[in-house]
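Apart from one protein chain that is not included, each protein chain of the complex appears where it belongs.
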Amino acid sequence: MKKLLTVTLLSATMLAGTAQARDYETVRFGVDVPYEPMEYRTPDGELTGFDIDLGNALCAEIGIECEWVVQGWDGIIPGLMARKYDAIMSSMTINEERREQVLFSDPYFTPPSAWFVPADSEIGKPNEEALKDRNIGVQRGTLQDNYATDMYGDVADINRYATADDMVLDMEAGRLDAVFLDFPVGKSTLLDSEDNDYKVIGNMITEPKEYFGDGFGIAFRKRDEDLAKKFNEALATLKENGTYDEIFNKYF
Amino acid sequence: MEQLSAWFTELLADNSIFTARTLGYYGEGLVTTVQLVFLSLVIGLVIAVPLSIARGSKRKWIKMPIFFYTYVFRGTPLLIQLYIIYYGVVFIEGIQDTWLWVILEEPFYPALIAFTLNTVAYTTEIFHGAIKATSKGEIEAARAYGMSKSLMMRRIILPSAFRRALPAYGNEVIFMLHASAIASVVTIMDLTGAARLVYARFYAPFDAFLFVAALYLCLTFAILYLFRYLERRMLAHLKPQS
């Protein structure tokens, strides 16, 4: 029995890992891929994208190491709380619901959301009448999901996907009549795809704020105020010295 | 109905997660799960009975393909089978222009096809085993009566094999109920899909998943008791007589 207890305790300590010091020499970023062009993988598994490049540049500016931890969107905030990583830089929109859980940096990018449909679609404008009984694709747990569910959930079929890639694939297969997602991502994966058979309908959507928030921010644990401050300063510097624009132009 | 929903709304007024709306998701999810499992089991049963008879054939060219089919479908994860059917069918040239697409467009049907193919494989093997275990005496008696092969199959072998297969088939039904949870991966809003939606919206894993786990537990028990009842009725003659 004693032996058993020792083994159990030993494995428990192994699980617990080591106590982590609070002054960061490396910052681990949680990121959900693929979300082209914000963050995605090359076939050999290398991470790349706007968030990745900007994140690395920010770390270089602060003078710390950057590491990237891939995490599904479903569990990305719980993963931060669990200290699987120290920050989230994964096209996360700053909004009230999330602010209750995490501390956000200043917004580093403010993309609108947009409706994408096949080029020959009859849907003229995104409204209840046009979307009635249509299949709409969104990524599960995103603000687009919340918005589409609340606005059109009663009239249309909302199909929720784990990743943006799944959604694009089903759009190409003809299973979806419309998808609702961040404009740059839709542009990169649908409009700029080889056989561009898609178009945007309606306006770019940034309102109401309770859904669409204030743009993308880096999320930290609430107690890491110092770290957030360092990143805000670095972001301001990169915007001033042109590095930000350089990265921006590479992807958009 | 109006009153009932009003009473429900009131009951849930001070609860931010289980609103009438989210309970509606769970309700629809329950219907979808039951439909999906029930349909695949019924269709599966209809296909599996002749296959299980053919599986015991002496002719190699009949027996081997069926064995190969059950071996592959029982030896690989249902998730892979679902992926292959859901994503794979799309890439068959020109399928979007045929009448088949009307069916395959909705995620429900590719999932139904995958689940049916899977349960056919398991059910075929269960019945095959039960048929093989028919006692020699029963067959000899039937032969002595001058029964033809097909009459013997219909009157003697199948009825007794079905009874013997009942407990194993009950397990297969529960297995299918549990396996159907992966339907949520291809956007079907089944019970698990509803729970994942509620979780993603409220970051409340305990509420979302414990509730759905309780629902599955109830369904499992319902199936369990149904099969116990069937066994008691149909296997009554095997019990020691008092």
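So that you can tell them apart, the chains are marked A and B in the order they are listed, and the count of residues begins at 1 in each.
One rule holds for everything that comes next: a residue touches a chain if its C-beta (ideal position, glycine included) is under 8 Å from a C-beta of that chain, and two chains touch if they have at least 3 such contacts.
To be clear about the criterion, contacts and distances are computed from a predicted model.
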*Chain left out of the displayed complex - its UniProt protein name, from "Electron transfer flavoprotein subunit beta", "Na(+)-translocating NADH-quinone reductase subunit D", "Sulfate adenylyltransferase subunit 2" or "Amino acid ABC transporter membrane protein 1, PAAT family"*: "Amino acid ABC transporter membrane protein 1, PAAT family"
*For the chain that's not shown, point to the residue among B:Y25, B:Y169 or B:Y199 touching it.*
B:Y199
*Could you tell me which of B:L104, B:A121, B:L158 or B:V185 touches the chain that is not displayed?*
B:V185
*asked:* By the contact criterion defined above, which parts of chain A meet the unshown chain? Give residue numbers in ascending order.
replied: 15-17, 19-20, 22, 34, 41, 43-45, 70-72, 74-75, 78-79, 81-84, 162-163, 165-166, 169, 172
*Considering the entire assembly, which residues of chain B contact the chain that has been omitted?*
71-72, 75-81, 83-84, 87-88, 91, 177-182, 184-185, 192, 195-196, 199, 203, 205-206, 209-210, 212-213, 216-217, 220-221
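The rule is simple: only the chains that are shown with their structure count from here on.
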*Please name which positions on chain A make contact with chain B in the complex.*
74, 77-78, 101, 137, 140-141, 145-146, 159-162, 169-170, 172-175
*Which of the residues in chain B come into contact with chain A in the complex?*
87, 90, 96, 101, 105-107, 185, 187, 189, 193, 196-197, 199-201, 203, 205
